[in-house]
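Single-structure report; data block below.
Heads up, one of the protein chains got dropped from this complex, but the rest are sitting where they should.
As written, the chain order gives the labels A, B and C, with residue 1 at the start of each chain.
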Amino acid sequence: MRRIIAIALLAIIVMGISLAVREIPFGKTDTKVGEYYLNEGREETGAANIVTSVVVNYRGFDTLGEIAVLFTAAIGLGAVFGSRKKRKVAEEVEKSSLIVYTGCRFLFPVILLVGAYIFIYGHLTPGGGFQGGAVVASAFLLMYLTCRGKRVRDKSNKVVESLGGLIFVGMGLVGLVIGKGFLFNFLPKGEFLTLFSAGIIPIIYIAIGFKVGAELAGVLDNLIEESK
Amino acid sequence: MNVIIATVLVLVMLVAAIAALIFKDLLNAVIASSVVSLIAAVIFYLLQAPDVAMAEAAIGAALVTAIFIIAIRRTKRFEE
Amino acid sequence: MVNPVLLIVVPLALAFAVPLFGLISKKIVKFLPVVALLFNLIVSVMLLPKVMEQPIHVFIGGFSPPFCINLVAGPIGILFSVLIALVGLLVSVYALGYIKEGAIEKYHILYLLLITGATGVVLTGDIFNLFVFFEILCISSYSLVAYLGNKAGIESAVKYLLQGALGSSLILLGIGLLYAKYGTLNMADLAGNIHSIKSFSNFLPLVLLVTGLGVEAAIFPLNAWLPDAHSSAPSSISAILSGIAIEVGLYAVVRVVFTIFGASSFLVFLLFLGVLTLLIGEMSAFSQNNIKRMFAYSSIGQIGLILFALSIATPDGVSAGFFQLISHTLAKALLFLAVGYMIYRTGSMDISSLEGMGKKMPYTSLAFTIGVLSLVGMPPFIGFPSKLMIIRAALLKQETLFTVLVVLVLIATVIEGAYFFRVIQAIYFRGEKSEKKREGAPLSALIPLFIFVGLIVVIGVYPKLVTNFLDSTASELLNRLDYIKGVIG
Partner (left out) sequence: MNFLSQYIYYIGAFGLFFIGLYIMLTKKNLIKVIIGLDILDTGVFLFLIAIGYTSGGTAPIFSKSVTETGKMVDPVPQALVLTGIVIGVSVLALALALAIRLYGHYGTLNLRKIKEQRW
C-alpha cells in the first residue's frame, strides 16, 4: 500500500520536474551573478580560484553560517550522547599489529600535511578549508582505527574549534570597524597567483580548515567512543 | 566521447543507487551508496568542478561511509 | 548607529566562544545567552523606530547587491528580531534554574545557535543565505528536542529530523531551479524578474520552497512531527520552539510567497490550508490528555489562524496576522514555561495530575490561567484584540467565502475554549484538599512568567502600543516594488 502511494507521488513529481527542467537547457549558462564573479573576481578579491573567492568573500556570510551548521551538528551530537551517564571504558584495547601501527604512525603526519596544504593553497588551487579539514579529520580516523586508545584531547580540540570560529568572526568585525561592512577584504590583495595574496581569504580559509578538521575529528571521536 | 563516458558513469551510479535500495545487508547498502558518492565526485570533475569533486570525495565518500559503518557496528547489520 | 549584522554575529560569536569560557569557569556559561539576548533586545528596540520609516540595508563584504549577500532590516525583520530577543531573553532567564541535568554547556551553545539561526532567517535578503540560517535553526532544534535523551525525546527528534531533512533537500532543489532560470540568489533581484507563476518553471520552485519551509512552519499535511517534538523537549525549549521556531518558519513561507513570487493566485490555497490547519489542530488538541501535547496541537491551530489572516492579503489582514503572531508567541511561551515547573513538581504530564495546582503553586497557576485566557481570546488580554482584528479584516472583504471561513474560525475558537477550560477546571476546582505544602516555582522562573503576564495585559489594554508598528509591516509585505527598489536601487 505504502509502495503504491510512494510510486504515485513520485510519478507526479517526475512529471512536474521534467516539465520544469525542459526550460533549463544544459551547458548554456550565462548567469548575471556568475559572469560578474568571473570577470571581476580576480581584481576585486585577488584569488585565482574564483570558487574560493565566491565562498569566502562574495558569499562569505553563507560560509560563516555553514561552519555554524557544522558546529551545531558537532555540539548536538555531543549533547545527544552526553546526556547519558558516562560508562567507564576500562576494557582492554586490543593492539594492532606492528606493521599497521608503524604504517599509521608514518602516514598520520603525511595526511595532516596534505590536508594543511589543501587549505593553505585554497585560493590558488582547487580545495580549501572544507576539503582540507575533511582530509585532516580522515587522518584522525586512521589514528582511531589503528592506534587504538589514542584520542584527540578534548580540551585542545575545543580550543581549536572555538578559535577557528572566532578568527573568522573577528576578521569580519575588523571590516565592520573600519567602516566598509562586515567581512570586507581589508588586507592588501598582494601579487596575483602567489601564496601571500587575496587579503583575508587565506586567513579565513586556514581558520575554517582548522575548525572543520577539529569538528569532524570530534564527531568521529564521539561516535567511536560511543560504539565501544 | 565525453557523452559516452558520462552515460556509462551515470548508469553505473544509478545501478549502485538501486543496489543500495535492494540490499538487505546494511553494510553492503552503505558501500553501494559510497560508490554513488564516488562516481558523483568523478562526474563533478567532468563538469569542471574540482573543488566540489574534492569535497564530495573527502566528505561524501570517505567520512560519511566511516560514520555509517561506525553506526552500523553499534546497531544491527541486517534490515528486518 | 548600530549595524544590524551584529544581531546575528554577536550570538554566533558567543556560541563559538562558549567552550573557551567553559574552560575558565563552568558557571559563567549559563549567563552567556542572557548577555547575548540582552544585547540583541537593546539593539533591536533601538533600531525599531528608525526602520519604521526607512529600512536599513546592509551589504556584506562591501559589494553591492545582487553580487553580495544583503540584510534587509525592515519593519518585519526588526519586529521579529525584537520578538525573538524578548522571548529568548525571558526563556534564557528561566533556563538558569530549570536546566540542571545533561550537558549544560552544550544546551547553552545550541540555544545561542538557535537564536542566531532564527534572527538570521528574518533579517537576510538572500534566498540561499536564508536556507543556511534555516538549517542552523532546524539542526539546533533537532538536537535540543533530543536533549533529555529519554525514549520519547530521541524518537521525536528522529521523526523531526527525517521530515526536516527531506524538506531541506526540497528547498535546495527549489533554489537550484530558481538560480538556473534567473541567475541570481538575491530575493529582491529574483522578485524583480518573476512576474507571474503561470509558467511551470516558476510554479515548481514555489511549490518546492513552500513545501520545504512549510515543514518547519507546521502547515497542515507537513506537521506530523510537531506534537511529539514540542511535547518531549525540555519545557524551556518547547516554549522557544512553539513561540519562535514555527513562527520563523511561517515568516519564511510568507516571505517567499508574497515577496519573491508575488503569488496572489496562490493565496486562496493558503487560505484554505490555514483554516484546515486551524481546525485539525484544535480538534486534535481537544482529545488530548497530555498537557504538553495539547499545547503543541494548539500551536498548530494558532499557526493555521495566523496563516489564514496573512493570506487575506489586505493591509488589515496582514497586520492582524502579525498581531496574532505576537500574541500567540507571548501566550504560548508563557504557558510552556508555567507548565514546565508544574510537570517538574508532579512528575507527570497528565492533565489529571494538575488537579489542585491552584493551591499548590498559586503564582504559577495564575500566570498559566492568564496565558490560557489570552490564547482563547478573552478581554482584557492580548489575544482579544488580535482575534478581533482578524475577524474584522476577514469580514471587511465582504465575500461569502470569507464569511464561511470566519464561521469556521469561530467554531475553532469555541473548541479551543472548551478544552482549555477543562484544564483550568482541573487546576482550580478539582482535586483533594492539598495536604502537601505550598512550593512554587523559583524566582528565576517567576520573574519571566510575570514579565510575560505584564506584556499580555498591557498590550491587551493598549493594543495601540503594537498596532502602530504593524501598518508598516503590512506595507512591507504587500508592496513588492518598494522592497525591490530598496535593495536594487
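Following the convention adopted for this analysis, a residue touches a chain if its C-beta (ideal position, glycine included) is under 8 Å from a C-beta of that chain, and two chains touch if they have at least 3 such contacts.
Please read all numbers here as calculations on a predicted model, not as lab measurements.
For the omitted chain, the shown partners it touches in the full complex are A, B, C.
Contact with the chain not shown here comes from a single listed residue; of C:89, C:146, C:337 or C:412, that residue is C:146.
For the chain missing from the display, the contacting residue among C:23, C:42, C:162 or C:414 is C:162, taking the whole complex into account. Panel shows chain B; residues 3, 6-7, 9-10, 13-14, 17-18, 20-21, 26, 29-30, 33, 36-37, 40, 43-44, 47-52, 55-56, 59-60, 63-64, 67-68, 70-72, 74-76, 79-80 of it touch the chain omitted from the view. Although one chain is not drawn, its touching partners on chain A can still be listed: residues 2-3, 5-7, 9-10, 13-14, 17-18, 21, 24-31, 33-34, 37-39, 41-42, 48-51, 53-55, 59, 62-63, 66-67, 69-70, 72-74, 76-77, 80-81, 84, 124-126, 128, 130, 192-193, 212, 216, 219, 222-223, 226-227. The chain not displayed touches chain C at residues 128, 132, 135, 139, 142-143, 146, 149, 151-152, 154-158, 161-162, 165-166, 168-169, 172-173, 175-176, 179-180, 185, 224, 228, 232.
In the analysis below, only the chains that are shown with their structure count from here on.
Per-chain Cα centroids separate chain A from chain B by 19 Å.
Each chain gets one centre point, the mean of its Cα atoms, and the points for chain B and chain C are 38 Å apart.
In chain C, no residue touches two or more other chains. Chain contacts: chain A has no residue touching two or more partner chains. By the touch rule above, chain B contacts chain A in their complex via residues 49-51, 53-55, 58-59, 62-63, 66-67, 70-71, 73-74. Listing the residues of chain C that touch chain A in their complex gives 3, 5-6, 9, 12-13, 15-20, 22-23, 58-63, 66-69, 101-103, 106-107, 109-110, 113, 116-117, 120, 126, 128-129, 132-133, 135-136, 139-140, 142-144, 146-149, 154, 157, 177, 179-185, 199-201, 204-205, 207. Contact residues on chain A toward chain C in their complex (touch as defined above): 16-17, 19-20, 23-24, 29-34, 36-37, 44, 57-62, 64-66, 68-69, 71-73, 75-80, 82-84, 155, 158-159, 161-163, 165-166, 169, 172-173, 175-176, 180-185.
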